[in-house]
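Up next, chain A:
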Amino acid sequence: MPNPGSNGSFQHRVIEATPGGEVLVTCLQCGTCGGSCPSGPDMDHTPRRLFAMIGAGMEDEVLRSNTPWYCVSCYYCMVRCPKEIPITDIMYTLKNMAVKAKLYDDSDAPDWSKSFIGYVENYGRSFELGLATRYHLTHKPLRKVGLGSFGLSMLGKGRLALRPDRIKGIEQLRAILDKAKELEAVQ
Partner candidate 1 sequence: MADATFEPKIIAFLCNWCSYRAADLAGTSRIKYPPNLRMIRVMCSGRVDPTFVLKAFALGADAVMIAGCHPGECHYLEQNYKAMRRFAMLRHTLRKLGLEEGRVRLQWASAAEGAQLARAISEMTEEVRALGPLNWPAQWSEEDGSIETAILQLEEEHAQAMEVAA
Partner candidate 2 sequence: MRYAYYPGCSLGRSAWPYEASTKAVSEALGLELEEVEDWNCCGASEYFSLNKTAAYALVARNLALAARQNGLKQLLAPCSMCYLNLRKTDHYMGKYPKLGKTTNAALAAGGLSYKPGSLEVRHLLDAVVNDVGLEAIAAKVTQPLAGLRVACYYGCLVVRPEFNGKSFDNPEYPTHLDQLMQALGAEVVDFPLKAHCCGGHMTQISADTAFELIRRLLHNADEYQADVIVTLCPMCQLNLDAYQSQVNRHFKTDYHIPVLYFTQMIGLAMGISPDALGIGSEFVSAGEALAKIGETIEAVPGGAPPRRKRDEKALPMPGQKGEA
């Protein structure tokens, strides 16, 4: 295992993949992030602890952690961190890495994200009804009924569409996204 922080180490790769991530090494383990996090109590490790684990090279444990998936992107940690570490962005990096490494056993959040972007890639817009239905049918079949009544009242209030909109430039968008994915793979 490479030394923490050296080229090729887990910490180094996390930093490389995060714009402005180089300040991660200055973390003083004060816990402001963990103290501020609204979903902190549900995380298996606090963000602070996760950063210590990253420094210690515990790649597998970090990428299996539910912590990044419980991040609600409220950015409280980021505006409070005394070292100005872009914590939310590091959480996105860890999610990207976990998905690539297929290590996210404690959460089905990635599948929610996948369902979401499936619509975006096909239509250029998100589609709440299809999204909720598809995701819940595959992951929470037992809650179908509850959702059903919720969805029906949403429909009743005119707050749920029956079919998705599609943008005109969907081909253009796909070309852009394909290129982006190709560039991501190279990095």
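We adopt the following convention: a contact is a pair of C-beta atoms (placed from the backbone, for glycine too) under 8 Å apart; a residue touches a chain by one contact, two chains touch by 3 or more; residues count from 1.
In picking the candidates, the idea was that all candidates are chains of the complex that A comes from, given by their letters.
Computed from a prediction, not measured in an experiment: that's the story for all the values here.
Engineer: Which numbered candidate, 1 or 2, lies in contact with chain A within the complex?
Structural biologist: 2
Engineer: Under the stated contact criterion, what part of chain A meets candidate 2 in this complex?
Structural biologist: For chain A paired with candidate 2, touching residues are 17, 19-20, 38-39, 42, 68-70, 72-76, 78-79, 86, 88, 92-93, 95-96, 99, 107-110, 112-114, 116-117, 119-120, 124-126, 128, 132, 135, 150, 153-154, 157-161, 165, 167-169, 172-173, 175-181, 183-184, 187.
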